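Everything on this sheet refers to the single structure shown next.
Of the protein chains in this complex, all but one are displayed in their positions.
Going by the order they are written in, the chains are A, B and C; count residues from 1 in each one.
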Amino acid sequence: MSVTIKYFAWLRERVGKAEEDMILPAGVNTLTELIAHLRRQGEEYDHAFATDGVIRAALDKRHVPLDAAIGGAREIAFFPPMTGG
Amino acid sequence: MSVTIKYFAWLRERVGKAEEDMILPAGVNTLTELIAHLRRQGEEYDHAFATDGVIRAALDKRHVPLDAAIGGAREIAFFPPMTGG
Amino acid sequence: MAVSVQTGDFDIAAEIASLTAGRTDIGAIVTFTGICRGQDDGRDVVALTLETYEEMAVAELSRLEEDARSRWPLQGSTIIHRHGTMQPGDNIVLVICASSHRQAAFEAASFLMDYLKTRAPFWKAEEAAGGEKRWIAAKAEDDEAADRW
Partner (left out) sequence: MAVSVQTGDFDIAAEIASLTAGRTDIGAIVTFTGICRGQDDGRDVVALTLETYEEMAVAELSRLEEDARSRWPLQGSTIIHRHGTMQPGDNIVLVICASSHRQAAFEAASFLMDYLKTRAPFWKAEEAAGGEKRWIAAKAEDDEAADRW
């Protein structure tokens, strides 16, 4: 299944791209597992996700905890804590 | 000593005037004493001040309790609880 | 730092602009606008007349504003209260509080409104559809709201 992964703010800068499409490999069912998978894709990913406990995520534009199952989501977003307002 | 007494809202309507000047008689030292004095001046005053515990007052444009001494105040105001805003 | 008791309407945008003109230290502005409603306690209201003790109103609103500024770090504040006769939909009162941070602006504006309701010398008389006029009674909940500060 192909999903779109989006990155924002300093996570986007560290990863070096705003979004990418990806076929989720077998064994990647939760966002935590996806992060572990991404960190093995290169130093930029490893650096981007190194700050444990800070990264937030959304599935199809809704906040979810990192242990959430990806299920049939088509769009996954990772970002730092929000600072709007 | 001459003071100006002002009445507002339904107190003004019941007394039948917006203000009057008065020489305070001997023995009238507090607002409570002034009210008792006014109530003896006629039925309209008696009716206006009949609603015990509701009337508020100000001395020289500052809220004061009814047991306040009139002292050297030049302007005394009586009015119902405020309903602005 | 401006208090006005007036018969005419006010312009929120102009009032905000005059508080913020040339400044870059204000991060939060809260405004409260009180508006004349067309229904009150199930009665249709065709007009609302606000009586005031004008000199005391200006003095009391100024004291309330000083009080708010001593409790919260405000960079500016405005209180405008109208008197005279208004129709449903018309503006009655405007409070603006400007601060570096939102919480101070929210709290100060809410405080000013609660206090203004119980301390500023204004009295409302409602005119119902049938021509009957009645003085609005003060609400116990307004005293309670002011007591929480």
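Quick notes on this one:
The working rule: a contact is a pair of C-beta atoms (placed from the backbone, for glycine too) under 8 Å apart; a residue touches a chain by one contact, two chains touch by 3 or more.
Model, not experiment: these values are computed from the prediction.
One chain is not depicted; across the entire complex it touches A, C. Contact with the chain not shown here comes from a single listed residue; of C:2, C:28 or C:146, that residue is C:28.
Residue positions on chain A in contact with the hidden chain: 6, 8-10, 12, 58, 61-63, 77, 79-85, in rising order.
Contacts to the hidden chain, counted on chain C, fall at residues 11-13, 16, 20, 23-39, 88-89, 100, 102-103, 105-106, 109-110, 113, 145.
By definition in this document, only the chains that are shown with their structure count from here on.
Centre-to-centre, using mean CA coordinates, chain A is 72 Å away from chain B. The geometric centre of chain B is 26 Å away from that of chain C, both derived from CA atoms. Put simply, the C-alpha centre of chain A and that of chain C have 48 angstrom between them.
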